[in-house]
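Just one protein chain is left out here, and the rest sit where they should.
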Amino acid sequence: MATTARIGIGSPLSRVDGIAKVTGQARYAAEHKPKDMLYGFIVSGAIAKGRITGIDDRKARGVPGVVEIVTHENRPRTAWLDRSHQDQLGPPGSTFRPLYDDKILFSGQPVALVLADTFEAARHAATLVNVAYEAEAHNTDFDKAVAERYMPSKKRDNYIAPKKRGDPEKALAKAPLKVESQFHLAVEHHNPMEMHATTIEWMDDGSITVHDKTQGSQNTQAYLSSAFGISASKIRVLNPYIGGGFGSGLRPQYHVYLAMLAATMMERSVRVVMTRQQMFTHVHRPAAEQRVTLGAEMDGRLTAIVNEATTSTSRYEDNMENVVTWGLMNYACPNASGDYAVAAMDTATSGDMRAPGAATGMTLFEMAIDEMAEAARLDPLAFRLLNYSEDDAMNGTPFTSKALREAFAEGAEAFGWAERKAEPRQMREGRELVGWGVATGMWDALFSKTSAGAKLSANGDLEVSSAGSDIGTGTYTVMTQIATDTLGLSPERITARLGDSDLPTSPVEGGSWGAASTGAAVQMACQSIAAKLLKAAGKVDGKPLGSAGIDDVEFVDGHIVSKTNPAASVSFTDAMRAAGLNSIEAEETATGGISGMISQMRKSRNTHSAIFAEVKVDEELGVVRVTRIVCAVAAGRIINPKTARSQILGGVVMGIGMALHEETMMDTKLGRFMNHNLAEYHVPANADIDAIDVIFVDEPDPEVTPLGVKGLGEIGIVGTAGAVANAIWHATGKRVRSLPITIDKLQD
Amino acid sequence: MDTATLDTPADTYAITIGLTINGQQRRLPVEPWTTLLDLLREQEGLTGTKKGCDHGQCGACTVLIDGKRVNSCLTLAVSRDGADVRTVEGLAEGDRLHPLQQAFIDHDAFQCGYCTPGQLCSAVGLLAEGKAKSRDEVREMMSGNICRCGAYTNITDAVLEVLGEGSVK
Partner (left out) sequence: MNRFSYARPSDVADAVREGRPGDVRYLAGGTNLVDLMKENVERPARIVDINRLPLHDIDDLPDGGLRLGALATNADTAWDKRVEERYPLLASAILAGASPQLRNAATNGGNLNQRTRCYYFYDTATPCNKREPGSGCGAIGGVNRIHAILGASAACIATHPSDMCVALAALDATVRVTGAQGERAIPIADYHRLPGAEPQWDNTLAPGELVTAIDLPNERFTEHYTYLKLRDRLSYAFALVSVAVAMRVEEGRITQARIALGGVAHKPWRVPNAESVLHGETPSQNAFLAAAHAITEGAHGHGENDFKVGLVRKAIVRALAQAAAGTPQSQTDKRVA
């Protein structure tokens, strides 16, 4: 089906939710206030492990406005079985149940919920709830935990075991060049700007509307239904606006459980909002240790890769990530193996944060690659090109497309890489050493079965909808563009709806599959509308379009127009009137198709990127400034270059944070994260972010997903911190193998 | 001695203060421990002003008090009796967006939108201060507003565009 619409796929349409967001009209989870709503304030536990021996809430109950204090001692009954508390994305283990019993599993665990008429009363009373504990020995020291690393007997669904090829040990023994390094990544917390929050509207008819900060309305709906034994048909979850997620909203967090617990107990509307401090008591990117051993010939050709990593998890769930596979997939090398395990600590379970696994494993691997390039006395870009793999080197399968070579070329050109001095400490400006570094990024091009609906009204307005979420990714805008493209309506006539569990089925928003999957479903639903419209047009007197089939017409400005005779056309309105239709509706499900599934097994689907970074480091003081980043991305078809660029910018900024700033610091004696606030957990501020140039290289790929879209939410962060770390080496001659590279690590 | 006193904390009554919010004069009963941010969001239903940390560490709650940008989360409402408060809801004139609002849309200066009202109010304050002129100065003087989506370069572009228009006029 052709189209002549100007604002369709590929055009830089401004965000369709822009006006709502710049005028303050967009309402987030904590911005609904049902009648008689109670404010819930969470009381956080003080110890890392042990049990609660007593709760004295008498003083707290004396605060005017306090209505109830919920603890494990007085909570209503919830489902008994472990599996009833599992969500779509929960890793193997026993899901944490807030206020379930007296056991303390991690520091900051919720131990009570104060309910009051005002926020202020609830907050004050929460400080007066006195909890006594009996502490047990804990371990939150990752280094100690690593000594007892293990491979869980039950693997997480999406875990991919590294595949061995050749004989890396033998190859290493023979390799003339050998590099062996150990890297470390600190725990990071997602810290979306909106704190996790739920407002539950308790309806008179016993149904429940849940305004939740979640990346998946239907995941939260199913979880609440199962955990509380309430029919899903009575629970509607809404999340049309989400103030950032980055993975923190993939699984239902404890705030939504507590809100539901309180609402069912009180049979009243309840709102629970975490404090920023409490945002450090749940999901986080795991701490990681990665040991990379590389062997190469004197000319720099890799002969052996051994990639080993451990990431942290809790005692009660085994969160696993794909950390070591990326390096094995990306480089041509005849002998390679990986080894991965987890290390359990007395913390909350770690979980997915932007590009989980890859942001850790590819980034750290790219720092090792840089060390081998140095050992081989090769330019790090030349080294990567020398060892470039056209195919997925771990699985031995071709990629549906891989324009990484083009990304290197275009990125290097834009950056001016050719001017780079080979040796470190050779470029300087005044007191600053200048360093240039490069790294490769890699992520999956994921597709997830998704449904979408479309409804065309008689006046020519179109609504497209899906239960998915727009967490800032631009999904509303992408849906609008695809509908515009398919049905030839101007964007102003189109309303895109998301964030409602009543809408057609959609998976949780994450992993960069949103645009490809929701987009494909929206296109199918619109195509279905188009077919129905054409059929209706047949009822128009005189049949202006004759017996034209769907391939013989195009859809332009609310008209069906014959391709061969542009004078022959029928307006949507006339077609619907003739057919006696007030509206046309369609719902379709995009699955990728059977051929897609077969090719999925035979081909690898990935996005790639080339990141070039410039840093300036004060030679004496070690102050680092990232002055320039060029990120060249090969991610298939770009639906909206404007919002796509923003996705990459965001990933790069978080990557700079990973490189220089972000670290949640653990007091291992107390078993508690200590810098649990935004003043001491540093994310990049505006002054930290200088020039970022985003390039999308041409990568047509009709095979990867129905629209040829690969997704962009994650790829921007992958490798970025590696490029920065490599640039810091080039500037200073110092290999800092532990991220973030804070100023202390650059002192002599 | 001013009349606004509350002699015992057990009292449940509130102190009545006057505020002009987005041009509207209001008489509002407030408990002295209520912040301006919570007053706006919970009592006045003006949820455009965001709570991102509640501790002055992110800037999402930035509003204009008597024309100056301030973190409303660390401002006890009672202490601002008589003040003029402008929030994101008061930036546009009817359907006509403030030039910064339009520039933010044009430059895609936000993603999730949660820090955006604070960024906008902060930028309005920055323009009024007249201190930031260069790109470096805008970056530094917009650094009190954290954007976790990482839209900084676009935010800076948007502010610079409006700043440039201002100096042309």
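Note that the chains take the letters A and B in the order they are written out, and that residue 1 is the start of every chain.
Convention: a residue touches a chain if its C-beta (ideal position, glycine included) is under 8 Å from a C-beta of that chain, and two chains touch if they have at least 3 such contacts.
Remember, it's a predicted structure, so these values are computed and weren't measured experimentally.
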Report summary line: Checked against the full complex, the residue among A:S44, A:T349 or A:T607 that touches the missing chain is A:S44
Query raised in the report: For chain A, which residues lie in contact with the unshown chain of the complex?
Result: 44-46, 63, 107, 120, 123-124, 127, 430-432, 616, 618, 620-623, 625, 660-661, 665-667, 669-670, 672, 674-677, 679-680, 682, 684-688, 742-744, 747-748
Report task. Just the residue numbers, please: which parts of chain B touch the chain that's not shown? Result -> 1-2, 4-10, 15, 32-33, 35, 54-56, 59, 62, 68-71, 73-76, 78-79, 81, 122, 125-126, 129, 131, 134, 136-137, 139-141, 143-146
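The rule is simple: only the chains that are shown with their structure count from here on.
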**Report entry** Whole-Å gap between the CA centroids of chain A and chain B
**Finding:** 29
Query raised in the report: If you look only at chain B, which of its residues touch chain A in the complex?
Result: 10, 12, 31, 33-34, 38, 41-42, 45-58, 60, 87-89, 91-92, 97, 101, 104-106, 108, 110-117, 120, 139-140, 142-143, 145-156
**Report entry** chain B partner contacts - residues on chain A that touch it in the complex
**Finding:** 14-15, 17-28, 30-31, 33, 64, 118-120, 124, 191-195, 241-246, 273, 275-276, 471-474, 642-643, 645-647, 649-654, 677-679, 683-687, 689-692
